[in-house]
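Note that this complex is displayed minus one protein chain, with the remaining chains in position.
Per-chain numbering from 1; labels A and B assigned in written order.
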Amino acid sequence: MANAPDQTSLFVDRFGPHPAYATEVHLETSGRIDRLVSTHCCFCGQQCGINLKVRDNAVVGFEPREDFPFNEGKLCPKGVKRYLQGMHPDRLLSAFERDDSSPSGFRPMTYERAVERVAAEIDRIQREHGPDAFAVLSGASLTTEKTYLMGKFARVCLKTRYIDYNGRLCMVSAGAGNKKAFGIDRAANPWSDIPKAEVVWIAGANVAECAPITTSYVWQARENGARIVVVDPRITPIARTCDLFLPVKPGRDIALFNGVLQLMIENDWIDGDFIERHTVGFDAVAEHVREWTPRRTAEVTGISEKAIRKAAEWWGQASTSFLLHARGIEHHTHGVQNVLGAINMVLASGRIGREGCGYATITGQANGQGGREHGQKCDQLPGWRDIENDEHRSYIASVWDVEPETIPHSGVDAYEIFRKIEAGEIRGLLSICFNPKVSLPDNSFVTRMLEKLDFFVAIDFFLSETAQHADIVLPGSLHEEDEGTVTQIEGRVIKINKAVDPPGDARQDWRIVQDIAHALGRPHGFSFESPREIFDELRIASRGGVADYSGITYEKIQKQNGVFWPCPGDDHPGTPRLFEADSWNPVAKGSGPFYFPDGKARMNVAPYTPPAEDVDDEYPLMLTTGRVVSQFLSGTQTRRIGPLVDQYPEPLCEMHPRLAEALGIRTGDPVIVESRRGTMRLPAIVVSTIRPDTVFIPYHWPGARSANQLTVSAQDPISKIPEYKVCAVRIRKEA
Amino acid sequence: MRLKHMTRLDIRPENLKATAWGTAATAVLGVLIVAGSRRLNHFDAALVGYTFAVLFATFGVTYRYAMWLMRPTTAIYWRRGWQVFLRPKYIGRNIALWIRHVGSDFVLNAFVFRRGKARWMAHWLIMWGCVLATAITFPLVFGWVHFATVTGDFGTYEAFVFGFPVSRFQIDSLIGFLTFHGLVWASILVTLGVMLAMRRRMRDRSAAAIQQFGEDFLPLILLFAISVTGLMLTASYTWMKGYAYDFLAILHAITVIFTLLWLPFGKFFHIFQRPAQIGVAFYKEVGRLEPPAHCRRCGHGFTSELHVRDLIEAERVLGYRYDIDGEVEHYQWICPPCRRSMLVLAQGRAWADELGTGVYPLGGESPDGVTPRFGNAGVNQGPLGSEDRDNFHP
Partner (left out) sequence: MPVPAHMEFFIDPNRCIGCQACVQACSECDTHKGHSMIHLEYVDRSHSVQTAPVVCMHCDSPTCAEVCPADAIKRTEDGVVQTARKPRCIACNNCVLACPFGVPKMKTDAHLMMKCDMCYDRTSVGRRPMCATVCPSEALFFGTREQIEARRKRSAPTNSFRFGNQAITTKVNMMLPVTARSEYIDVTAAMGDRNVGKDIRFTVLTDALFDDAEERTV
């Protein structure tokens, strides 16, 4: 509800961001180590295994963990330096209350008093304006236990329909596309299928920087003789030495997929038998793609006909293949259509559900997978159940021991929540594990909405840019301070182990949420004593659902080094590969491998539409945004780790020399980038590794350095994902 | 190559030369001992074992030092070091530099401090303990210094250097106490230093990986043995009425003599090599005033032309053939960043056909400034200091 405090030196002294470096205890080579805790990295969806060195209840270093099969000790720079977030000077060690008379803008307060005040404000807002006037924003970096609890907290305790999460900015297009095509949303294959493929097709995924460990799988495929096809407007590190590079114009991926499918059909490079037995809707798709001749495809995508033909030939004639895509095709107003187009290529080839024949989206956030399964999405109940399905509602109501009709109905997506704030419908907000002020598009709007709230409470371990607007900040826990499960990129449920206790007055997030429920006088269903108890209830809640965790236990995860869901029974080993020919699922019930009543996959017509904001004379360039390897998402953690800050200290605007020459810009020159929503000033880096009609800015920074000042808030009509990957801008050299 | 040659046992001119130097140095010391002790008048016969050990160590150290100076690169540095030191243009500057280096490098061990505080504390204590002990014992052993009571005054001592009286002091004065217990103070310094060093060596995982008994522990054990047996001697005659004094004296002599005999071989030889770093400082200082070398691939300046030419000469002597046909002439004219890049480019080029990648030639101006360019400007990730920046382009 408040403006963020002025970034005075006193504010920065207390809350940072301070870049932490290895100091005394980290540098001791004679250091005593109390124990080595085997756990996982806190950052991306790959969830690499890592061992943390613990001394005197503090994480003081790391040791590669070679026994986890996904990464076998490999780590990216973020994983290597993650240990520096322990003992961090910016760590919130008590609850804080906004106080303009305090020099830092915040005043510490007792935890108990803070929880009481939060409960009183929630109660007041809901009494005055109804239960839906208080909303919850959650995140996909929380453990699955916490995401489950957040969904339950919103529906059972707050009885609000408005809960959504930051996966909305990440995996939802893939999720919706997968759901439409396969009836289930999970990587269809474990990564171990990648090296067995003859063609690996990577669309819109900067694998080297956003999922670095996946690189070793791709290069292993190449050593086995595979051809690597990369679709990207930039020559990413993995594109540099790929076999075929398709420099697509941002926002035109669907045209490419349709064009390739057209050539596959034309040359009979399709698996008619598979299409016949296992899919529905091929004829309509074939009819639709007929117009996507190589020439038209080349015109729209900016990729040469020859390269398109080559790609279709390789993809069409392969006997095994793996298609990977990520935010590059998903962050669009037609993100779901892009995903469906990619899936059509896979289904037409018949190469899925077998060894070496795979398809997957590369999940971004730590628990991007688990976080989108158990009910913190606005339209979802645990086990991937539908909040509008009466059967699903009554099952979950029985687990939660409430009446089905008391469960609120479907809410709105995270961005729409801010529009509801603008409309005055939402007046209070609880946010955890989400930094929308940095991560949402057109973020000056988001800032205004945070200021407009009657009451805003944030649970955070560092004072994120969003939490700076809070009336009350509750000190939450870091990844290493709690245990729980996370479902990683492949659909493998893994176990996060607690290394240290939360310092000071900080506590585990699930305890905080339960304390609020108790303070509200609504404790029913919020008396868990441990993450394990939450997980046990989640297992029951997910039983019989698509995302069935009922056969997974902490012990089984430890024993098998992870369990792939669905795992419907105690003696079930889990399901590494989906859609195997004779597989059983609770939707098809034996009629086929896909998750529809007839057991068949759906091929959906995926029409091409240009981006929401195309270039014109006024704004003649395309801006695309993305990540760098040393930073993670909104940077709340990684901008506080010195060696990672040094690696890429500030955003740079990548542009092609031809464009730079026309604008009189050289590397290092400050440039002004303007869109219809905002303006930013940043240094240019002139590189011939990007299309000349496109510029790139990474998005990890706040305020004046935030790329999301420029991006457009247009959203996909199905998934509600914002179009981060393309908008129109103009650039000039700063005078 | 040279290393292989050195494993063979053939007598070469260097060996003969070094033997001659060693013999000469030993002879000079012998003469000085005879002269300084006034024809052995003041020579303490009980110390003859020590004297012969010192004479042997002198031969060994000189031999090894001479051999060391004949290594091609050392010879170049030795020659060039003196040349640049004595250049009239720079001599004033050089003397000032020398004084500064003696202060920071020798007196304070500042560079050891920068390698590690624990290491520095240990080194500084041991070094000063040894310096003090050596300054006291060697002149005494050689008979260069002796003390005598002033005739008619049993309470006053007179110190003689090379047989000449130098000063007088009261036996029970503070000066007397400090002087006669000089070795006690030295032993305490050394013992403390050795204990710190031992502690570090036993706890530190980085030290544990590479340390060897002979190279790293033996010197500490020897110093410790000398100090402890020396202190026990003092204890024996001060408080214990000379209990076991003879035995302790022999034990002490054994430890000292063993250390002296071992001086030319092990870690202690660094005592004689180390001052060369001051010569290096002159060489570098002059290099900075001379024209810089420019990389013949990227054009970026690195080190001095003097240094590159000297290295080319040294490598030729050592039998290396880094010559390149064409205008680059010698690989030594390529800067380190370009060497690293070329290695990778050469490997990438070998894969180009296999992967269908292009190999693009250098040419035109790079809009990005100097390349290759270091990828990570983080603290201690790139250059380790100002000089190291030459090894990393901006």
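Rule of thumb we're sticking to: contacts are C-beta pairs under 8 Å (C-beta built on N, C-alpha and C of every residue); 3 or more make two chains touch, one makes a residue touch a chain.
The structure displayed is predicted, hence computed values, not measured ones.
Engineer: Among the chains included here, which ones are touched by the excluded chain in the whole complex?
Structural biologist: A, B
Engineer: Just one of A:His40, A:His469, A:His656 or A:Arg677 touches the chain that is missing; which is it?
Structural biologist: A:His656
Engineer: Can you tell me which of A:Leu36, A:Ala58 or A:Val80 touches the chain that was removed from the display?
Structural biologist: Residue touching the absent chain, from the options given: A:Val80.
Engineer: Write down which of A:Gly139, A:Gly302 or A:Gly626 is the residue touching the left-out chain.
Structural biologist: The single option touching the absent chain is A:Gly302.
Engineer: Name every residue on chain A in touch with the hidden partner chain.
Structural biologist: 22, 27-29, 61-62, 64, 66, 73-77, 79-81, 208-209, 212-213, 215-216, 219-220, 222-225, 235-242, 245, 247, 294-295, 298-299, 302-307, 309, 629-630, 643-644, 647, 656-658, 667, 685-692
Engineer: In the complete complex, the non-displayed chain touches which residues of chain B?
Structural biologist: 1-4, 68, 71, 73-74, 76-77, 105, 111-112, 114-115, 119, 204-206, 208-210, 267, 270, 273-274, 276-277, 280, 283-284, 297, 302-303, 307-308, 311, 314-315, 318, 320-325, 328, 330-332, 334-355, 357-363, 366-368, 371-376, 378, 380-388, 391-393
Simple rule for what comes next: only the chains that are shown with their structure count from here on.
Engineer: So what's the Cα centroid distance for chain A and chain B, whole Å?
Structural biologist: Chain centroid spacing, chain A to chain B, equals 58 Å.
Engineer: Tell me, which parts of chain B touch chain A in their complex?
Structural biologist: By the definition above, chain B touches chain A via 200, 203-207, 351, 355-357, 367-369, 376-379, 381.
Engineer: Tell me, which parts of chain A touch chain B in their complex?
Structural biologist: Within the complex, chain A touches chain B at residues 21, 29-30, 240-241, 243, 642-643, 646-647, 649, 657, 660, 666-667, 685-687.
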